[in-house]
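Scroll down for the structure; my scribbles are underneath it.
Of the protein chains in this complex, one is absent; all others appear in place.
Here the chain labels run A and B in written order, and each chain numbers its own residues starting at 1.
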Amino acid sequence: MKKLFAVSLTAALLAGTCAMAAGCGNGAGGNGDGGTLSVYNWGEYIADGTDGSMDAIAEIEERLGCSIIYDLYSTNEEMFTKIQSGAVDYDVIVPSDYMISRMIDADMLAELNFDNIPNAANLMERFQKTDYDPEGKYSVPYTWGTVGLIYNTTMVEEDPDSWNALWDERYDGKIFMFSNSRDAFGIALKLLGYSQNTTDEAQIREAADLLKKQKDVLQAYVMDEIFDKMEIGEGAVAPYYAGDAVTMISENPDLAYVLPKEGSNVFIDAMCVTKDSPNKELAEKFINEMCSTDIGLANIEKICYSTPLQNVYDALDEDTKQNPIIYPDDETLSRCESFINLPDETNTLVQDLWNEIIAE
Amino acid sequence: MKKSRIGSWIYIVLCMIFLYAPILVLIVFSFNESKSRAFFTGFTFKWYQQLFENELIMTSLFNSLLIALLASVISAVVGTMAAVGISKFGKRARGVIMNVTYLPVLNPEIVTGISMMLLFVYFKNLFGFRLGFGTVLVAHITFCLPYVILNVLPKLRQMDQSLFEAALDLGCNPLLAFFKVVIPQIMPGITAGFLMAFTISLDDFVVTYFTSGSGFKMLPVTIYSMVKKKVNPQINALSTIIFLIVLALLVIMNVVEARRAKRLKQN
Partner (left out) sequence: MKAKSKFAAVPYLVWMLIFILVPLGMVIFFGFTTTGGEFTFDNFTGIVKYAHVFWKSIYLSVIATLICLVLGFPLGFLMSRMSEVGQRTMLMLIMLPMWMSFLLRTYGWMTLLENEGLINKFLELFGIGPFTMINTQGAVVLGMVYNYLPFAIMPLHSIMVKIDKSVIEAAQDLGANGFHVLIKVLIPLSIPGIITAITMVFVPSVSTFIISRMLGGGQNMLIGDLIEQQFLGSVYNPNVGSSMSLILMVIILIIMGIINHFDDEEMEGMLV
């Protein structure tokens, strides 16, 4: 009797899950005729339906009649490694400038067919052809911005204006740092007065020593964890991206943002399609929707980054357009440098040194 | 004597506080109106509502249950067959097989994870499929199988061989005799192995993390990606629900067990 019960229970459970699986299979692709698209984007980097924003992914699924798998990464290097390992398959990715040229060199990106992306014509002049993608064949910029210092005005003794605030012993245990090699080295190199794109081994090693020294006063290496840490007052000073700084300041008015006097990094994150993508046309249509005025605006309003799209910029409210954090003036921008892809041996050196730093 | 008894109770209570403090905090703050993790600002159910509307979490939960069920059922069948076969091998062959069986149990999970990832990526390049449902299922079956075998083998050893032979003498064919005589005797082992496999599969993060590829979402990996983002009290709500389900299951199991023990005593 008991055996019969066990057997029938198992059978029922199996049947149930199979039925559910079948149902779900249809459900997930409710409008699955248009196929399935895999998108790999940074965390906190799209209008996701929270706080009254549009759910951009659901909206695009609706418009294109496809279903979208939407995954997140937290650093360029993580995304690059996962794609390179072959364990993951994504159609659309959003690397930063230097990573795009690295991936172009490694033949990992597909040439885009701009007939499917008419909205790309809305890109401002300076974003149509860029240093990392000189012919503008592989990428469509999504956002741009600067890297600066976010600090809690109630916790610092005077408003910082230099990267050395991140080494300041007065804020021992209340300092956070980028958990990715390129941004971290970029800051150290700037503080030393070198170019962020240096290939000089001695300069890079000097930066590594500086980063090692920083561990004495550091609480943690973080990426998107920084939002909470700064908003609830765990941290006094941290470097992060300008758009996210605006988001944090709106959550906690005690926070402020400054672009240090030594200069900083100005970045562009752009949408690309992977070389092996079997859904290239759908991927291009997705990128096109991301550049449309309504979805583009919803995204930019949610994530507070700077837009490279004229149509979206025009639709923004005056306050945002005037916000110096998001749209800095030319003098500020002239202090900023873009990352370019480094030669392989420099990349290896930086990566090795970075591993040594965080492992110490 | 009395003093030491009070001391022991204090010790036990302190240990329990240590074990339950983080869970309690998660539960309490699942009802917190604001996102603050240090101050309780008001009571709300909204995180639960958002949780149930969160398609990603719900899909992941479903996938995790599906994989756990399939992996444990398949391992229970294949593992029981294997145990029966292994018990018939000679001592030396059995020793070798058991050593291999212990490998996934003793190996650090991360090594199992990366070794399978290497294999799947190699297969992928050969045959051109994507990592996802299939690879996760295969991986889970692989680390579930040993638990079934290790639970069934001792039962087979304790089993009375003469019963099986008696059934044959009475005219049963071997297969029928197996199902009528052997299976009922080793059923407790199979059930224990099945349950162990189910729970281990449901909770596995490391191996799943390396083998699930891009499209297929499992609950532990989803939780991990949520933890890395902005704080989301839906995680607290999820913890509370899982805790309550586990609590209910354990209480039911214990009551059933206690009743059975009582009945046995009365007989």
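Rule of thumb we're sticking to: contacts are C-beta pairs under 8 Å (C-beta built on N, C-alpha and C of every residue); 3 or more make two chains touch, one makes a residue touch a chain.
Since the model is a prediction, treat every value here as computed from it, not as a measurement.
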Hidden-chain contact residue, picked from the options A:E59, A:E78 or A:D168: A:E78
Absent-chain contact - pick from A:L191, A:L218 or A:L282: A:L218
Interface with the undisplayed chain - residues on subunit A: 75, 77-78, 80-82, 84-85, 87, 173-174, 179-181, 215, 218-222, 232-234, 351-352, 354-356, 358-360
For subunit B, residues in touch with the removed chain: 8, 11-12, 15-16, 18-23, 25-26, 29, 37-38, 78-79, 81-86, 88-89, 97, 100-112, 114-119, 122, 138-139, 141-142, 145, 147, 149-151, 154, 168, 174, 178, 199, 203, 205-206, 209-210, 219-220, 223-224, 227, 235, 238-239, 242-243, 246-247, 250-251, 254, 257-258
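The rule is short, and it goes like this: only the chains that are shown with their structure count from here on.
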Touching residues on subunit A, where the partner in the complex is subunit B: 3, 6, 10, 13-14, 17, 20-21, 24, 28, 36, 38, 40, 43-44, 69, 71-72, 74, 85-90, 223-225, 227-228, 232
Subunit B residues within the subunit A interface of the complex: 36-38, 59, 62, 65-66, 69-70, 73, 117, 120-121, 124-125, 130-131, 183-184, 187, 191, 210-211, 213-215, 225, 228-231
